[in-house]
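Below is the structure I would like to discuss, written out as structure tokens.
Every protein chain but one is kept in place in this view of the complex.
The chains carry the letters A and B, assigned in the order they are written, with residues numbered from 1 in each.
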Amino acid sequence: MNKLFNKRFVGLSLLALLFGLAACSTTTGTETPPSENSDESNDVEQANIDQIFTFAGHNDMVSLDVSLINDEMSALIMYAINEGLVRNSYDEVVSGLADSYDISEDGLIYTFNLRDATWSDGVEVTADDFVYSFFRTLDPDTGSSQTSSFDSIVNAAAYASGELTEQSEVGIEALDDKTLQLTLAVNNPFFIDQLAQGTNFYPIRQDLVEEHGESYGSNPETFIGTGPFVLTSWEKESTIELEKNEVYWDAERITLDKVIELIIPDENTRVSMFELGDVDALYSISASQTVSFSDYGTYAGGTLQYLALNSDEGELLNNESLRKALSYAIDRESIVNAIASPGTEVAERMVDPSILIEGDPFTTLFPNSTNVPSGGDEEQALAYLEEALDQLGLSDPAELPDITYVSMDSPVHQQYAEALQENWRDKLNINVNLSILPVPQAIGALIEGDFDITLVSQSTGVNPDTLLKGFTVGNGNNYSNWENDAYSELITEQASNQDFNASMEQLQEAESILLESAATVPLWLPGSAYLVQDYVGDLHYGRQTGSIEFIYASILE
Amino acid sequence: MSRSEQFMIENPFERVGATDHANDPIVRPTISFWSDVRRRLIANRVAMFGLICIILILILAIIVPELSSYSYMDQNLSNTNAAPSRDHFFGTDSLGRDLWVRVWVGARVSLAVGIFGSIIPSVIGIVIGGISGYFGGFIDTIIMRAVDIIICIPSMIYVILIMLVFGSGPIPLIIAFALTGWMGAARDVRGLILQLKEREFVLASKLLGASHLSLIFKHLVPNTLGIVVVGMTMSVPGAIFQEAYLSFIGLGISPPIPSWGQLANLGTAVFRIYPYQLLIPALLISITMLSFNLFGDGLRDALDPKLRS
Partner (left out) sequence: MSVIRFIVKRFIISIVTIFLLVTLSFFLLRTLPGNPFQTETLLTVEMQEKMMSYYGLDKPLFEQYLTYMQNLLQGDLGYSIKYRNRTVNEIIATSFPVSADLGLRALAVALPIGLFLGVLSARKRGKLTDYLCVLLSVIGVSIPSFILGSFLQYIFALKLQILPMAQWQTEWHTILPTIALALSLLAILTRVMRASMLEVMSQDYVKTAKAKGLSEGKIVRRHQIRNASIPILTMLGPMVTSVLMGTFVVEKIFALPGLGQHFINSITGLDYTVTLGLTVFFGIFMVFANFLVDIAYGIVDPRIRLMK
């Protein structure tokens, strides 16, 4: 409203336009050789190159409150303006605010030695900042949805549920100003990866929370971080601006002076802005948009999409042969090639092949597979269908009761649903009804068991048991409502098994029971495409944020 | 009845009759109101153009899906996003389905949603508006306040609610339009009735002992029909539009049944790469809206005696 007919604005923008053009022509004229090594790039004088990196995101971030954030957009910014004990950089765990850490023999006690780092306002970072943050997240009064990330820590879950109020009984303790000790309930070699990846493990400034109360983290004035960048401006649903944090302990490694995120919800608009050079990078580009670019990067991993087939007693898909018929009829390869984002890989099982155990993929150490060819097997599918019809006392697939496929309303999910529906109609002559629902209602149907088939998208985590532990009897995340006592026993036993190798073997055995039952049909590990302008160096796309990681990036020319 | 019989019995007037030669002979053939409307409508070339387009689209929508060798749901994942060719007049979409067939099946859906989605709410609006305007006073206040309130509730809430109860197909969509679209028609009809009910012919019918219902629906409402029918022709594109808009948000008709809105929405996502996927449905939506608008305009001119030149 204040901008209404503001003539000065027009004048200014005209000027800016002229200057912008002038600036463009000078920079293209005087080129500096791109510095290959970002560690030294600060030593190289790059005075005539503005180290400003602009990228476009599709949604605004939700909050700056470490205890509350549970979305990709907030995590992306939080990772740049704050820092945890350890950091995931280029898909490796490196030191963060902790200089070093020790793990006890039995793998249960982690001791972190903090480095001499400060918050961006110069206040020293202490172990108490972490203790405060962790307990704040766990406190039921905070209302965090992320408390389960702390489940490995002794008594954390009990504290989070309110059963236990004594902080000293929880395995989180500041031994002194610079030493933090975390005690785990069981040996969990993936704990350090979880710490590195989760933004909920970052520290929080107690004085700021007390000063601002509920509005803590709702705008740049109420937030201070420890990360390589400082949040300077957050115009809601429009622009987020970060500037280099000069007092960051590793500031020499940071080349960018400024990072701007533009919030652009529409994909066509985003891609056009990239083409115009308004933005330097985009991520999560859909398959169809990549066609017009010859050069784009892809990234896979972190999420598994599988079909949950409602195997509850009394449901049609309680019939195992019918489930197998459906599973064998799916031509996953063609669907992935035709509509999935570039980088998507066909999944063979419920564990993400990118999960590593001391450098080796879990999936090669402990193999397993559904044995369904990625192109499907029509003969096998028809054989299973025949078997199923026999068992149900029917003679024709048309006599089968209605099968409902519940899908979220996002375009990609909808296309998957249509492609799968056609697979079943074409090969098995089974008609599946699609019910396309907005996200909250689709998830409501999933939880209520109000579906026959649905596509579930779940984060695979850093521990191979992440998805598998959900399929035990009576578990709320057992969306297939599949009940197998042998499976449940194996999963419970392996969780408390202190012998790591033996526990992984039990996990493998359990998984093969699940895959054999076809109560879930692993489909694919969705990938993602990203676009980066040539003049941006050292931009990474990785596990830390599940999208672009820009903190070590630089503008080369 | 009793009162009019009384009139008959004690009629104070005496019928004297008319002599034929006292009147000037009517030279021109008499033209009834409706034949005049038809005549003027046919003379209006622009309106006729609109009507012909609508009929043409209807014919194609009926014939094409029956004659084509493809079905609207046959996928061919090895021939996706193919450009228009002799095999596929409008090309194929991202799942390799023939767009020529899908566009005309979509026409069936969109036209059905458009036509019924505008007639049904209009009828509801006429009934409620008629009652409100005729009785006036307390009933009128209550109904009009209710309209004020309902018009403010975001229609998306109903749409989602109805989709959840009845599933996502053309019929739930029409129900949703019926629930959200009647308020405008009710307001218009009420306004017209308020004017009309002071007119002499209403007084006369009242005098003749007509019941409330017959007064409203036999005398008052038919007099508003002209304007309401025009409103309906104009709101057909509105309903098509709204379906397209719901598809843009991700609600609407459930796949694989196509609608123009859905096709346009899918086309928008790829229009920089495969422009034909957006242009074709967009063009058809625009042509249909144009046709209905031109026809509606012509109809209004033809119906309105004041605009007779």
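Worth a mention:
In the analysis below, a residue touches a chain if its C-beta (ideal position, glycine included) is under 8 Å from a C-beta of that chain, and two chains touch if they have at least 3 such contacts.
Given the structure is predicted, the values throughout are model-derived calculations rather than measurements.
In the complete complex, the hidden chain is touched by one of A:Tyr101, A:Phe201 or A:Tyr216, namely A:Tyr216. Across A:Ser104, A:Ser145 or A:Ser233, the single residue that touches the chain missing here is A:Ser145.
For the options A:Ser95, A:Thr298, A:Ser374 or A:Ser410, the residue in contact with the chain missing from this view is A:Ser410. Residue in contact with the omitted chain (choice from A:Thr165, A:Ser233, A:Thr269 or A:Gln391): A:Thr269. One chain is missing from the display, and on subunit B it is touched by residues 46, 145, 148-154, 156-158, 160-161, 164, 237, 241, 244-245, 248-251, 264-265, 268, 271-272, 278, 282, 285-286, 289-290, 293-294, 297, 300, 306-307, 309.
Interface residues of subunit A facing the missing partner chain: 1-4, 6, 9-10, 12-13, 16-17, 62-63, 65, 68, 70-71, 140, 143, 145, 147-148, 161, 214-218, 235-239, 262-266, 268-269, 272-273, 275-276, 278, 303, 408-410, 438-444, 446-447, 456-459, 476-477.
Keep this in mind: only the chains that are shown with their structure count from here on.
Chain geometry summary: the mean Cα position of subunit A and that of subunit B are 48 Å apart.
The touching residues of subunit B, when paired with subunit A in their complex, are 73-75, 77-78, 80-81, 94-96, 160, 163-164, 167-168, 250-251, 254-256, 266, 268-274.
Interface residues of subunit A, counted against subunit B in their complex, comprise 267-268, 271-272, 286, 288-289, 291-292, 331, 334-335, 337-339, 409-411, 414-415, 417-419, 421-422, 425-426, 434-438, 441.
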